[in-house]
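Okay, so here's the structure we're looking at.
Removed from the display is one protein chain of the complex; every other protein chain stays in position.
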Amino acid sequence: MSTSKVKMVAPPEGVVGEGFFATKLNDVVGLARANSLWPLPFATSCCGIEFMATMASHYDLARFGSERVSFSPRQADMLLVMGTISKKMAPILRQVYEQMSEPRWVIAVGACASSGGIFDTYSVLQGIDKVIPVDIYVPGCPPRPEQIVDGVMKLQELVKSESVRRRSSPEYQELLASYNIK
Amino acid sequence: MALENTAIQEKLVETFAGDVFNFQEERDIFSFEINAKNNTAIILFLKNDPELRFHFLTDLCGIHYPDNPIDRQFAVVYHLHNWYENKRIRIKAFLNGENPEIKTVSNIFLTANWMERETYDFFGVNFIGHPQLKRILNMDEMVSFPMRKEFPMEDGGRTDKDDRFFGRTIDNC
């Protein structure tokens, strides 16, 4: 019928009838969240430059519902930590994470954010998971834009299947407590 | 008329006698040592002399030589550049290992301000008269000076990296 390449997101499993569609709340919320992840780019170094390429016309992160880059932590869903986080920077990263409202997800983009990368030195934090919980790790030094996009897609999968009650579950509280986040 | 090494040397020796020594042409840069106590006078002279005109401080950094005798354990290295004649020189001033201090040149070259702070941060060289001598790259709370040779590169507090599993010993890494 139509030759358009535009692919709509598939609806979740449910019961279709005449004039209605019934499904689980979890799935609907997950679908909505996954396709409107507002990124907060926390770019410090090289990976930030690759993120610029990801945002720009060629790779276009906007295709995944991340058109609006939210520089305010309060309105962001997805914290993208790109680049080396030094020990001097760590408290600031943590503060930014604390300022984000739930639900919040974190992607560690690049080797430095994931593990400290090649900078195994006295001044560099060896992976941001020392200070904040991380959902997705994207390898690479720096990762190609395709990899960053892949990381975002992986996160979308995660978000889709997340229960609406997860954030108030005792496991999640325990996780935050282990990072000493209130 | 290019500025000759010998001309620079003659002028300096004439004015400062024994405070400048060890002249040599090292690869493409003319370099010499100075007495650290007289560094500001020598650099000011190099900058303001109508013939020498070394008006641009390209670089300033420190070096740590822990194996040297105690009064030559630190060096502060200045790279000066004369753009009129396109001539570069390197000046080295050796400092005492226990109490490394030298007068600041930040009032001669504005650009030396942060370079000296960086050198202080890395080596703990005290630049006397510096307007704001505090750490610049590392955290203010840090007590040691990381670029000194005895300071380890890696963070000692790591738990995820057991050297036994990486075939690393103290000698081979």
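Every chain is named by a letter (A and B) in the order it is written, and numbering of its residues begins at 1.
The criterion applied here is as follows: a residue touches a chain if its C-beta (ideal position, glycine included) is under 8 Å from a C-beta of that chain, and two chains touch if they have at least 3 such contacts.
The rule is short, and it goes like this: contacts and distances are computed from a predicted model.
Trainee: According to its UniProt entry, is the unseen chain "NADH-quinone oxidoreductase subunit D", "Amino acid/amide ABC transporter membrane protein 2, HAAT family", "Glutamate synthase large subunit domain 1 stand-alone protein" or "Biotin-independent malonate decarboxylase subunit beta"?
Mentor: Protein name of the absent chain (UniProt record): "NADH-quinone oxidoreductase subunit D".
Trainee: Since one chain is left out of the picture, which of the remaining chains does it touch in the full complex?
Mentor: Output: missing chain touches A, B.
Trainee: Which one, A:Val29, A:Met52, A:Val164 or A:Ile181, makes contact with the chain that was left out?
Mentor: Considering the complete complex, A:Met52 is the one touching the chain left out.
Trainee: Take the complete complex as the reference. Which residues in chain A touch the chain that isn't displayed?
Mentor: Looking at chain A, the ones touching the missing chain are residues 41-46, 48-50, 52-53, 56-58, 71, 83-86, 88-89, 92, 96, 118-119, 121-124, 141-142, 144.
Trainee: Against the chain that's been left off, what residues of chain B make contact? List them.
Mentor: 26-29, 31, 55-59, 61, 63-64, 77, 79, 83, 86, 88, 90, 109-111, 113-115, 118, 122, 135-139, 146-147, 151, 153, 173
Quick note on the criterion: only the chains that are shown with their structure count from here on.
Trainee: Roughly how many whole angstrom separate the Cα centroids of chain A and chain B?
Mentor: Chain centres of chain A and chain B, defined by C-alpha means, are spaced 45 Å apart.
Trainee: In their shared complex, at which residues does chain A touch chain B?
Mentor: 87-88, 120-124, 126
Trainee: Which residues of chain B touch chain A in their complex?
Mentor: Contacts found on chain B: 137-139, 146, 151-155, 158, 160-161.
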